[in-house]
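To start, the structure itself, in structure tokens.
Every protein chain but one is kept in place in this view of the complex.
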Amino acid sequence: MMLILALILILTGFLHMAVTINSHFRLLYGRQTLPHSSARMLQAAGLGWLALALWPCINAWSVQVGLVVWVGLLHLGALLITACLTWKPDWFRLGWRYVGQLRRLLLPGLQLS
Amino acid sequence: MFSAERVWLTGRILSAAIGGYLLTMGICLWIAQLSGLDQNDARMFNTLAFFLIYLLLIIVSFALRSHQKAMALNWLSNLLVWPLWWLLQGGAAA
């Protein structure tokens, strides 16, 4: 259970990261480019999600083993995002919409350009 | 087949591999000697440090621009480390 939670958190984190990369950003927003400041913010948010995923790992395993599990999940998550971007860009869009909902839920006031 | 460039390149590869190994070994022995770790810890430290230092030396010796410089640096460092090591050992024994 914790494993799945951690994986979801990591995927969320990597989604944020992927959006800051121009070629992937265009998948979502056509020809626009992402302003530099927003990119920074998204990267920070992505890192935050990734860090958050440490919690379920450490909770389900011990601190040391949990760290290893976390790194292993990072590998897996990055692989999944890559596969998704390559063959199923629709899923990527869907994922980004879910992230948007999540952000509105957590930080209702925040506006991203 | 045996152009000067190839000979130099071979020399450089050999000196990075063998000279690098010897130099790293010398450095490890030096550190172990100077750090005052007990034998077990020193052995463990050598094991951990060796591959990192060796790696660094290999990278450096291929990052340099000329064959001659890379080889010279390698063997001169060896010349510096090893005689001093013998001296140190001799001093410790005496």
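Think of it as A and B in the order they're written, each chain with its own count starting at 1.
Everything below uses one rule, namely that contacts are C-beta pairs under 8 Å (C-beta built on N, C-alpha and C of every residue); 3 or more make two chains touch, one makes a residue touch a chain.
Operating definition for what follows: contacts and distances are computed from a predicted model.
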{"item": "Candidate names \"Na+/H+ antiporter subunit C\", \"NADH-quinone oxidoreductase subunit H\", \"ABC transporter ATP-binding protein\" or \"PepSY-associated TM helix domain-containing protein\"; UniProt protein name, chain not shown", "value": "\"PepSY-associated TM helix domain-containing protein\""}
{"item": "For subunit B, residues in touch with the removed chain", "value": "5, 8-9, 12, 25, 28, 39-41, 43-48, 50-51, 54-55, 58-59, 62-63, 65-67"}
{"item": "Residues of subunit A (touch criterion as defined above) contacting the omitted chain", "value": "3, 14, 17-18, 21-24, 61-62, 64-65, 68-69, 71-76, 78-79, 81-83, 85-86"}
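By definition in this document, only the chains that are shown with their structure count from here on.
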{"item": "Cα-centroid distance, subunit A relative to subunit B, in whole angstrom", "value": "44"}
